[in-house]
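Beneath this line is the structure, given in structure tokens, with notes to follow.
A single protein chain has been omitted from the complex, and every remaining protein chain is retained in its original position.
Note that the chains are named A and B in the order they appear, and that numbering of residues resets to 1 at the start of each chain.
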Amino acid sequence: MSDAHGAHAHGPTSFWRKYVFSTDHKVIGLQYMITAMVFLMIGFCLMLLMRWQLAWPGAPIPFFGRLFPADLAPNGVMSGEFYNQLGAMHGTIMVFLGIVPFAVGGYGNYVLPLQIGAPDMAFPRLNMASYWLFLVGGVVMLSSFLMPGGAAQSGWTSYPPLAVINPGQTVWLLSMVVIITSSLLGAINFLVTAANMRAPGMTLWRMPVFCWSELVASVLLLLAFPPLEAAAVLELMDRVFHTSFYMPAGLFVLGHPIHVSGGGQPLLWEHLFWFLAHPEVYVLVLPPMGIVAEIIANNTRKPLHGYKTIVWSMIAIGVMSFIVWAHHMFISGMSPALSNFFLVTTMIISVPSVAILTCLIFSLKGGSIRFTTPMLYALAFLPLFGIGGLTGLPLGLTVTDIYLHDTYYVIGHFHFVVVTGSILALLGGTYHWFPKWFGRKMNDTLGKIHFWGSVICMIGVFAPMFPMGLAGASRRLYDPTAQVHNLVVQPLNVVSTVFAYGLFLFQLPFIWNFFHSMFRGEKAEENPWQATTLEWACPSPPPHGNFEKTPHVRRGPYEYSAPGRKTDYWPQGDPA
Amino acid sequence: MNNIYGYGLPVAASTYASKIDFGIWLIHAAMITIFVLWSIFFAYLLIKYRRRPGVPARREEHSGELASLMPDIVVMLFEIGLIVFYAIPVWGKIKMTLPPARDSVLVNVEAEQFAWNVHYPGPDGKFGATKESLIRFSNPIGLDSSDPAAADDVVVANELHLPVGKPALIHLTSLDVIHDFFVPAFRIKQDIVPGMDIPIWITPTRVGHYELACAQLCGFGHSLMRGDVYVQSQADYDAWLKSRAAAKPKTAPATEGF
Partner (left out) sequence: MTTTAATANPDTHTGITNAKLGVWLFLCSEVMLFATLFTTYIVLRLSATTWPWGWDALNVPLGTLNTAILITSSVTIVMAYARAYDKDLKGFRFWMAATLFLSFAFLVVKGFEYHGEFSKGIWPSTSVFYATYFTLTGLHACHIIGGIIVNSTLLRMSYKKECWEHPLFLGRVEGAGLYWHFVDIVWIFLFPALYLI
């Protein structure tokens, strides 16, 4: 792939140092991305199994059913324990091993140093360490399926006391500690890189929106993850040393008393968990927003509307996200008076989110819109993420949340945010930056098939969840038909499942396109999209050390269609 | 129960159900309006500003910053209205005030994996004492039969009977893990946390047979954790309570093991 440039600078030449134990941010970025894609696919497949059980409860799983051990799937029929394992692992894998490493570890690593004109990350060896910690954590997490007692089965939220008494949780907690450590190292690295390593002339207000989004996400990771790490250590103590941080006295499980000293509080875990997990949502969402902003500016051929508004909104979201966590806990049994406070902060945080979306739409005005494949993803992001945002409103409002909490409405809401929002943007980013990564373009026709198939199927999977939630169908039910009030809306579960299988099929062209184009795709030059930001000013793929000589930045990131110029783009590093 | 559930919200069968439904429909009306207007604008932009040969992008064709903040201002005003006039007052009424105990039907509900134990004080209106050491399969709440107040107590599994039109004050406790008391027709949902005693109240407005379900993942049998709610006329309810109190063995066998 990069043989032409491999000898450039003083990069390592042995295969192992160059592609496996590399300290080059670009190799680490691709390692992160490909690993995260594999984890996303695994997490998705777990969900496909669950969707079978949800659509046709009690029916044996075709083809694969017999492959599972008899205690997990007797006669090919999924058991309740197995269903709960799949559910907990689906959530954990998608969030902690899929989207965050994809968006932050992958795109952040590859694109951020290039966009600010740095030769590498600030701490290349630390960067390698965080990738390998992430991989080890992820593999340990997956291996928990093979351990006695199986994988964690208390939901990705791991509420005690269930998580303390259920089998499988210890491995989950241990691998979470490893993954969190990896994220912390990564976050420190991004912050130092963005603070110190910018090319001359690259002031903060000349940084592309994507860099800002990674910066805010890194601050969130840095400050929100340690509380979960502490909480996980305490839950580990409860499980391994039988302490009572989260365990009240006098519990009986299936008629048997649990002998612990008591004095702990289950709600303490919920507070600590959501103190992380709400900022985490913005870690999932902000970098994709940044990607969408890049693609939109490039394909409308004009500057973003309200660049500073977008950046300030992202910062505001980052700050506010630390004081909204308990809107996940309106009916958890915490003081109802507290709910009013979190209701108000939740409504406040919606304001900057609306501002970002509005700016992105207004950016289309006056443009000359090219409907390239990445642009299709960016455009689809806008209305679909909008649905995700709007449906958050009845959930963030205390009164309506009483009814909608923990129903399929919640599932629909956050999947619209995270799947048709984040994942769509991440896929769009792949089509956008692929020429930079490999010096070749992805196939356009296959990209469009992938796009339309994915978008239609995603809507088909998640839209039926809103009427289901309104009818009162709860989430995390192994057998939805066991409850009478779910029976009427059960056909919607079948619809969801059919579209989920369709979504799987439409990923196949993408996988083929990705690997085929890597070697056989149409050759791309340095700047195939006629873009302005710095990553397009170095060769594709960039050599070790990135820039042949340190770029000097002379203007803002989105100088498209500047009056009085021959071309409609004016790269940041071009001499005046 | 077939005419109670369907597409859309289930039948509203408690005094505050209609208040919650009002919020849900209002927000959905607003959401759909916003989304439709917004989609029209979006489609208009895509068509008008598509790439055409010879037509360059015009960067001066920006609306002012203020115009782009208009949607924000509209959304913010709507949200402030919702908070001040709807969410805070209604929330205060549902979750922060309780009916006086002497005018209410008193019930203790103790959740365990995967059943609901419903404890009525019986005709004397006093709950018998419960002790952890007495918890058995046959006595899931550990009712102390030596307590005179316990003599007429009624304990039933997975069945909740309530008289129509009278507030019920329900104390929720859990024996093992976090459960959630959810009756869709009443629009009530409340987590039940072990180590805590959480009171809720309901005034049923409609005689009927409804479903009680656990809404918080509580283990492998979570989806099976359901119960039946019977809202009856006061007379039917009294008759039921009396028959249960009479049918109960006077002394629970104290030595029964598992």
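Worth pointing out:
The rule we apply is simple: a contact is a pair of C-beta atoms (placed from the backbone, for glycine too) under 8 Å apart; a residue touches a chain by one contact, two chains touch by 3 or more.
All of these numbers come straight from a predicted model, not from anything done at the bench.
Within the full complex, the chain left out of the display is in contact with A. Touch with the chain that is not drawn comes from one residue among A:61, A:122 or A:316, which is A:122. Touching the chain that is not shown, out of A:73, A:231 or A:376: A:231 (per the contact rule at the top). Considering A:197, A:518 or A:562, the position touching the chain not shown turns out to be A:197 (whole complex). Panel shows chain A; residues 9-11, 23, 118-120, 122-124, 126, 184, 187-189, 191-192, 195-198, 222-227, 229-231, 233-234, 237, 241-245, 260-265, 268, 272, 544-545 of it touch the chain omitted from the view.
One rule holds for everything that comes next: only the chains that are shown with their structure count from here on.
Centre-to-centre spacing of chain A and chain B amounts to 32 Å, using the average Cα coordinate of each chain. Of all residues in chain B, only 1, 4-10, 19-20, 23-24, 27-28, 31, 34-35, 38-39, 41-42, 45-46, 49-52, 55-63, 65, 67-69, 71-72, 75-76, 79-80, 82-83, 86-88, 90-91, 94-96, 112-113, 132, 135-137, 175-178, 180, 182, 184, 187-196, 198, 211, 213-224, 226, 258 touch chain A in the complex they form. If you check the complex, the residues on chain A that touch chain B are 79-81, 83-84, 87, 153-155, 159, 161-162, 165-166, 248-255, 257, 262, 264-267, 300-303, 305-306, 309, 331-333, 336-337, 339-340, 343-344, 347, 350-351, 354-355, 358-359, 361-362, 364-371, 379, 382-383, 386-387, 390-391, 393-394, 397-400, 402-407, 467, 470-472, 474, 476-480, 482-485, 487-489, 560-563, 568.
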